[in-house]
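Could you have a look at this structure, given as structure tokens, before my questions?
One protein chain is absent from this view; the other protein chains keep their places.
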Amino acid sequence: MSGSTFGELFCVTNFGESHGPAIGCVIDGCPPGMALSEADIQPELDRRRPGTSRHVTQRNEPDQVQILSGVYEGKTTGTPICLLIPNTDQRSKDYGNILDTFRPGHADYTYWRKYGLRDPRGGGRSSARLTAPMVGAGAIARKWLFEKYGTQFRACMTQLGELKVPFEGWEHTSRNPFFAANASSIAEMEAYMDALRKSGDSVGARIHLEATAVPVGLGAPLFDKLDSDIAYAMMGINAVKGVEIGAGFACVAQRGSEHGDELTPQGFRSNHSGGVLGGISTGQDLSVDIAIKPTSSIRTPRASINRELEPTTVETFGRHDPCVGIRATPIAEAMLALVLMDHALRHRAQCGDVSLPVPAIAAHS
Amino acid sequence: MSGSTFGELFCVTNFGESHGPAIGCVIDGCPPGMALSEADIQPELDRRRPGTSRHVTQRNEPDQVQILSGVYEGKTTGTPICLLIPNTDQRSKDYGNILDTFRPGHADYTYWRKYGLRDPRGGGRSSARLTAPMVGAGAIARKWLFEKYGTQFRACMTQLGELKVPFEGWEHTSRNPFFAANASSIAEMEAYMDALRKSGDSVGARIHLEATAVPVGLGAPLFDKLDSDIAYAMMGINAVKGVEIGAGFACVAQRGSEHGDELTPQGFRSNHSGGVLGGISTGQDLSVDIAIKPTSSIRTPRASINRELEPTTVETFGRHDPCVGIRATPIAEAMLALVLMDHALRHRAQCGDVSLPVPAIAAHS
Amino acid sequence: MSGSTFGELFCVTNFGESHGPAIGCVIDGCPPGMALSEADIQPELDRRRPGTSRHVTQRNEPDQVQILSGVYEGKTTGTPICLLIPNTDQRSKDYGNILDTFRPGHADYTYWRKYGLRDPRGGGRSSARLTAPMVGAGAIARKWLFEKYGTQFRACMTQLGELKVPFEGWEHTSRNPFFAANASSIAEMEAYMDALRKSGDSVGARIHLEATAVPVGLGAPLFDKLDSDIAYAMMGINAVKGVEIGAGFACVAQRGSEHGDELTPQGFRSNHSGGVLGGISTGQDLSVDIAIKPTSSIRTPRASINRELEPTTVETFGRHDPCVGIRATPIAEAMLALVLMDHALRHRAQCGDVSLPVPAIAAHS
Partner (left out) sequence: MSGSTFGELFCVTNFGESHGPAIGCVIDGCPPGMALSEADIQPELDRRRPGTSRHVTQRNEPDQVQILSGVYEGKTTGTPICLLIPNTDQRSKDYGNILDTFRPGHADYTYWRKYGLRDPRGGGRSSARLTAPMVGAGAIARKWLFEKYGTQFRACMTQLGELKVPFEGWEHTSRNPFFAANASSIAEMEAYMDALRKSGDSVGARIHLEATAVPVGLGAPLFDKLDSDIAYAMMGINAVKGVEIGAGFACVAQRGSEHGDELTPQGFRSNHSGGVLGGISTGQDLSVDIAIKPTSSIRTPRASINRELEPTTVETFGRHDPCVGIRATPIAEAMLALVLMDHALRHRAQCGDVSLPVPAIAAHS
């Protein structure tokens, strides 16, 4: 019920604000006996970390994670795992000029209207910084799912503003600052971002996301559908405005004879479903696409109002990502892993442990 | 936690199968003292009902709702409201030929893999028929939200297969069998559907959805974001493969200076946000788009397997919607109403009742 | 979250009122593939049924259960099971005299204060009649637990008013109208109840409850302790005012050297813990005691107020149990079964299926 808890059985409760002393999360329900240390988590946080290229915010946070509980002698005990990430580079003064006004497209206004007050330091609770603990929690889910089923997660940017990024191979995603599965367009993307940054504006992005070696049978018929929970998780990532599973919006113009993936003893002949039918995983790869809006904190002057509802103009200085979509890639992977982890445990509860890992028919997608 | 319960505070628990004795739901958490009778609910069910035009399934169900509990002397008592809808037109033999095989694109296969058995009569639990109780529950939410805040819900089909349906006015949606906000394209749509039906195939559709007079401040910062819950609800509707809030996927190519809706004392200057910022409602109209895949039950022969994993061919006879997107319109409205109802109650819990209905600045979208 | 739903993974949502058209429940999360028919459920309902002896209410309800969903060809499908029990003997006029007043010790007053209105027919939602669907749901849990682990449930009355009922053997409980594990005191109990009934008053009772062949390891360290959930379930039964686990209140005067159950390779030497340590089952028998208050609907005139808060006198006529504790016995068994069922599924989720049924050391209690 808590608006800061994600998951039903693998429950992650997130806390903290962008410029408070620390952020973190409590992970409850982790199966006991899994080897775990900070070294399993830190690499994922490093992928999401700010300050890694000139195309992301220059805030310089090491995002060093500490395990405060739930691990004894290098193994999970089955009790809650608390991850703590101290905030080390808060420059509250950067945000001084937005204390009394509201940035167009930002949560400034709605927080103030909901709660009657807000923590303006770095966006407070609305900061994308709060995704860091989720990336940490996701690393634990990924480890368990990989060890148990071989499940893996990968994502790449497929569009940057109006620039489409052709898919050239998963191996490229770790070799450029954009998580692009591409080598040939990187120079163009760099130039695009440099020009954008100079202009003081921001752009959106599109991310494609996959999970492989997904157990068949995860999900539920009516409301806790696997794809519903994926949509919930994705739309919950800061700045996401659209989610597609499999064919997504392209399915509108498809015929049933085209969209429905034919089955053969060797596997499905296509994957328009994106790996989910009737809310339950088919054993094929999960395939998800998300749209990320342009950052709302931009230098371009914009019309707004202040807390007295008087007209004013807002310009945002400070350190901001000109395209939040770039760092969203590891975040989306983590959130997808958390959804699968939760459903894997739910499936065990109702149907037991047997037969999950091996699909009846070969999955090809 | 239950996969058949929707909502946290306005909880709707759904039960039944397409061809069992009855379907229905239990609604828990309804505020007491609201006037309510079957007459408040039946009209919404009638909008969703099958058999109303030649373009939808010819199954002929009156879908007559009974209130079994929770109402005394015409008022809600605050205790659970059970809605029962008897099934009256089950023709199980229509489905005989799919007992042992799996329809491409259908939940047949995943149910069987998850549970080891399935109720094949009319799709059992995976039938879109199970949305009827949600439409009933949605009618109660709509009534309460309208009486309290003036909130209203409306939706229209904006694309049928490859046919775009121009918006001409909300008044048209009740005057054609497609819920199209359009008068000039109806003849073309009728011809399109007639040809499709003859071909034995099916198509997808795109639906646009709005809520007006939405209280400002509904939602939560991190996980129970209003837009996350909308995405969850929409993706949970049968056959939905994509969800957009506001600008949706179009935001990818937008600049921040274009996407961020400027504020003035008279209201927002645009509504790219779709009425949600940082997971919390702005007081503008909610704006949502969904993609609905083509029906998987088609007459066209398709390759598949049987339960022994041997290759076979499947053709589906019986009564099916050639475009499930048509009847999805009232369903989507109902699900959006349920999301808002739940968040209205959650907001009252944390922030109290004051100041919800009137936005600080005039909403224009 | 719903106040009418019990359980997290084996979720029972209850609906109905004493004198509405029907009562029932929706059970979500039941493992698929278990043989189930009304014949598995009806015998438990018959044990709880009114009108079976002169010592309980003379309301004559057959309490005939119907399975509306979730079972196909005699097996659970994994989807929600709806149980419906029509109300057939409503005599609303019996309650006419309490429409405007509040019975001392009854929920009349609090319902009216909470909701601003109430359904007075037979106590509406506060009637013990609403336990019937729980007994039905409990029957399903009992079947699954017995088939999987051999777990069984039994309960007996150990005190009737000031009359202590010595334990003489479990075999007696089905042979007398009091669920007493006793043969020698029955005549005295009959005479006691006859005199009480004539006096127009009511009495309390004490029930002892056990579960045998309980898997070791059910429960959770901090809040979802097995004993917490048992206390929650027991205190939720109508009229219960006290709950004890194992030694219960007697532990106050015990020394640690006496209370702590010593372990040997052959099992525990005693069972002061009642089968739970640190919130987790030990594998010993669960042992629970509950106190049930005297019925509040009595013929004896009592001071009260009416809805205008004016003083008045209340006498209750109609058909009431002079000792609700009598019929509470099968209810308590059912609720304990529901708690164990839920924890068995939760345990599977986190720890998997292995090794649950066999305790490491022989259980003796």
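Per-chain numbering from 1; labels A, B and C assigned in written order.
Note that in this section a contact is a pair of C-beta atoms (placed from the backbone, for glycine too) under 8 Å apart; a residue touches a chain by one contact, two chains touch by 3 or more.
Since the model is a prediction, treat every value here as computed from it, not as a measurement.
So which of the visible chains would the left-out chain be touching?
Across the whole assembly, the hidden chain touches A, B, C.
Per the definition of touch given earlier, which of A:80, A:138, A:217 or A:278 contacts the omitted chain?
A:80
Could you tell me which of B:16, B:136, B:204 or B:221 touches the chain that is not displayed?
B:221
For review purposes, identify every residue of subunit B that touches the missing chain, sorted by number.
1, 9, 29-32, 78-79, 221, 345-346, 348-354
Considering the whole complex rather than only what is displayed, give the residues of subunit A touching the chain that is not shown.
1-5, 8-9, 11, 13-17, 20-24, 26, 28-29, 32-33, 66, 68-70, 72, 75, 77-82, 114-119, 121, 124-125
Quickly run down the residues of subunit C that touch the omitted chain.
So the residues of subunit C touching the missing chain come out as 1, 3-6, 8, 14, 102-107, 109-111, 113-116, 125-126, 130, 159, 161-162, 201-206, 216-225, 227-236, 241-265, 269, 272-274, 276-283, 291-298, 300, 302-305, 309-311, 325, 346-347, 351, 360-361.
In this text, only the chains that are shown with their structure count from here on.
Specify the chain with the shortest distance from its C-alpha centroid to the centroid of every protein C-alpha atom present.
B
From the centre of subunit B, which chain's CA centre is farthest?
Of all chains, C has its centre farthest from that of subunit B.
Taking each chain's centre as its mean C-alpha position, how far apart are subunit A and subunit B in Å?
That pair's centroid distance is 26 Å.
Do you know which subunit C residues sit against two or more other chains?
1, 9, 29, 32, 78-79
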